[in-house]
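Let me give you the structure first, and then I'll get to my questions.
Every protein chain but one is kept in place in this view of the complex.
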Amino acid sequence: MTQENKTSAILLIHCQDTPGIVVTITEFIHNNGGNILYLDQHVDSEHGVFFMRIEWDLENFAIQRDKVAEYFETLVGSRYQMNSQLHFSDKKPRMALFVSKMSHCFHDLLARYECGELNVEIPVVISNHSDLQVATERLGIDFHCIAINKENKKKQEVKQKLLLAEHNIDFIVLARYMQVLSDNFVKDYPQRIINIHHSFLPAFPGGRPYHSAYERGVKIIGATSHYVTAELDAGPIIEQDTVHVSHKDSVEDMVRIGRDLEKIVLARAVRHHVHHDLLVYENKTIVFE
Amino acid sequence: MTQENKTSAILLIHCQDTPGIVVTITEFIHNNGGNILYLDQHVDSEHGVFFMRIEWDLENFAIQRDKVAEYFETLVGSRYQMNSQLHFSDKKPRMALFVSKMSHCFHDLLARYECGELNVEIPVVISNHSDLQVATERLGIDFHCIAINKENKKKQEVKQKLLLAEHNIDFIVLARYMQVLSDNFVKDYPQRIINIHHSFLPAFPGGRPYHSAYERGVKIIGATSHYVTAELDAGPIIEQDTVHVSHKDSVEDMVRIGRDLEKIVLARAVRHHVHHDLLVYENKTIVFE
Amino acid sequence: MTQENKTSAILLIHCQDTPGIVVTITEFIHNNGGNILYLDQHVDSEHGVFFMRIEWDLENFAIQRDKVAEYFETLVGSRYQMNSQLHFSDKKPRMALFVSKMSHCFHDLLARYECGELNVEIPVVISNHSDLQVATERLGIDFHCIAINKENKKKQEVKQKLLLAEHNIDFIVLARYMQVLSDNFVKDYPQRIINIHHSFLPAFPGGRPYHSAYERGVKIIGATSHYVTAELDAGPIIEQDTVHVSHKDSVEDMVRIGRDLEKIVLARAVRHHVHHDLLVYENKTIVFE
Partner (left out) sequence: MTQENKTSAILLIHCQDTPGIVVTITEFIHNNGGNILYLDQHVDSEHGVFFMRIEWDLENFAIQRDKVAEYFETLVGSRYQMNSQLHFSDKKPRMALFVSKMSHCFHDLLARYECGELNVEIPVVISNHSDLQVATERLGIDFHCIAINKENKKKQEVKQKLLLAEHNIDFIVLARYMQVLSDNFVKDYPQRIINIHHSFLPAFPGGRPYHSAYERGVKIIGATSHYVTAELDAGPIIEQDTVHVSHKDSVEDMVRIGRDLEKIVLARAVRHHVHHDLLVYENKTIVFE
């Protein structure tokens, strides 16, 4: 849907719902020469909150690119006490990949990256194991092995943050990274860390969801991608999907079947994040698609 | 999403895409005191066509209900050569159900009707068999058995049309009605006859799709709801879904499994039609959901 | 798959896994003139347990129908300490339907019953409200309204059990019956009470799963049919399915969307039970399909 070949501006907005918001925003864009390419809005009637994603062509827009945010805030945003984010379609977000030993999400994301499907830059992969070093470096991506244990966690997270800063990272994807990030780390990247959990949350949070699923005898298994928050496996859900299993499937079968789900669900979440399709409100996501 | 408890106006629009359409329409509504409840737009960039569904609260709207269409056409529509339809949320469409002997879609739609899920009036059921008469009349709905054969088709369709006129019918649902309507009949109800076909069209058009599916050894079967046009099984598709089958499933198993698909897919299509979520352009549907 | 037009015998077996079981059972059938129509076996390698469903044509079987169970137990079952159940395909199980006010599962099951899809007898519907009386009695089925409250529960369950005994009921289906059965009641019908729960258990057990799902912001909702055990919503799962929802869906939308899932998932579970496709072991089901 997104027009990827033109430079466009994307506004993500939420504010209290009031009559006139849509008109005010569309007038701001139209009167200044912007052609609206895409508009999606949603009202959460329970909380009385207005959400919008609007995208317009910058070609003949009267306001200079680096002034758009200021003008919008002054002329529109402040009037409605809006929370707004402005993005430009030609700016590729810079993504860091955190991995451990399991390779399916890693390979899947890199294959999408390699063929140009993911509109991101991936300058760095960080792992607590060296298994995926060769496959990373083949693509000219920096690989850093930072082993983590209980004692060194604090120190190692400092190293990680330095690397992220050095590489100018916009957001982090935990592609089956088997370490829990500290609260401090998480707080530095609000709505900027995407995790994939191998169950249909809130069922089976924590460490061994396929074992729990097998034990309970469920007939479906799932995967959930979510933004990481301080509370484990409780952040805003971005994408979920499920697949049927039967009594014939052992835990190992579930692990294998689940891998296909995990990689698809994670890739969809990354795509939404990269395309600026996502807003978070009250620990829930609004996904404009 | 639709706000069902207030009276709202719903505009479905398509026209050539030009800058300024969104602003013009939203200004028309806002400046006259209408509160926009829902807005969804789509641009078909291949054909350069703009599509919109917009819904607003009529409570404080300055223009009288019976003048809205005229005012909109004069002030907005004619400027952009728009095709537009106006609907009001408190007007229940009147639906006629055409059935034969198979009862699953019939029972499913009537159960939804009975519990208030479908925002329609169903004043009449027309069948070429009497099997479903008792179950129809239990709900206080008129039932007419109009047997059809090659010789009497023309005459019987006249009877059907008289009944439809008499009951002031807005649209027709063919719930596994086993007769092909004549071109003349179809032309009188453009985009107002919904059919359910028991395959994932365009695969297996025509009479015995489950037999063909079995013969070909497919691993999925499907169902398709579409608007009826002069060309058999080739009208604009509204909804489709599929389900897995295996080598163990006989034609009879497929027929049984397919029934669940048919009733769900047909009910979704009817719901979209009733909620004015549908536009047709170049034999394809735009489904605003 | 089941050959419904011939009279066949169906054995469901589980026992400790040992070499030779399959041969012994198939010899017992073949040597006595039985033609095997269907054989499915499964070994739970974690627990070392053998499961089998085997079905054979009784036409030329040397052992009289009412002696088959005894002969099998003496000649085969006792040798391997088997748990076995014997069923005959021409014996229609007698099912009681428990309902409250919500009608979608009720209507769906009765529509299947009416068109002959479900190979059961339904002699009685029991409800704590009278809403569905007319729709029940139209099909010649007894309807009993037995209102339940905290005070009268024990007494009313006695009435229910008398009705079940009187109607010679084999199993009970709770079609969105809004009462929790007492432990005593449940114990009298082990693996003979099927419930439909409106979430993908173990997520969202208890009373208001759609509200909890909305609150958590999940992107899928589900339904689970299971055998009722003393522990609420924790019995062996028979069938589950899920469907996608989005941020646009209110609790009411989820309730509506969920209804279609509930009725399909419940109907599949009832079908498996009626076709003797189900074994329970350690609170999990083996579903031979």
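Each chain carries a letter (A, B and C) given by its place in the written order, and its residues are counted from 1.
Definition applied: a contact is a pair of C-beta atoms (placed from the backbone, for glycine too) under 8 Å apart; a residue touches a chain by one contact, two chains touch by 3 or more.
Computed from a prediction, not measured in an experiment: that's the story for all the values here.
Peer 1: Which one, A:58, A:172, A:218 or A:264, makes contact with the chain that was left out?
Peer 2: From the options A:58, A:172, A:218 or A:264, the contact with the absent chain belongs to A:264.
Peer 1: Among the options A:46, A:70, A:90 or A:117, which residue touches the chain absent from this view?
Peer 2: In the complete complex, the chain left out is touched by residue A:117.
Peer 1: Check each of B:136, B:229 or B:285 against the chain that is not shown and name the one that touches it.
Peer 2: The one listed residue touching the chain not shown is B:285.
Peer 1: Kindly note down the residues of chain A that lie in touch with the hidden chain.
Peer 2: Its contact residues with the unshown chain are 1, 102-104, 107-108, 111, 114-115, 117, 134-135, 138, 248-250, 253, 256, 259-260, 264, 267, 289.
Peer 1: Contacts of chain C with the missing chain: which residues?
Peer 2: Spelled out for chain C, the touching residues are 3, 19-20, 22-23, 26-27, 30-31, 35-41, 43, 45.
Peer 1: Suppose we count only contacts with the excluded chain; which residues of chain B make the list?
Peer 2: 42, 44-46, 200-204, 216-220, 222, 236-242, 246-248, 250, 283-287
The rule is short, and it goes like this: only the chains that are shown with their structure count from here on.
Peer 1: Once you draw an edge for every pair of touching chains, what topology comes out, line, ring, star, complete or other?
Peer 2: complete
Peer 1: Most C-beta contact pairs, which chains?
Peer 2: By number of C-beta pairs in contact, the leading chain pair is A-C.
Peer 1: Chain B to chain C: how many Å between their CA centres?
Peer 2: For chain B versus chain C, the centre distance works out to 36 Å.
Peer 1: Two or more other chains in contact with one residue: find those residues in chain A.
Peer 2: Residue numbers touching two or more other chains: 45.
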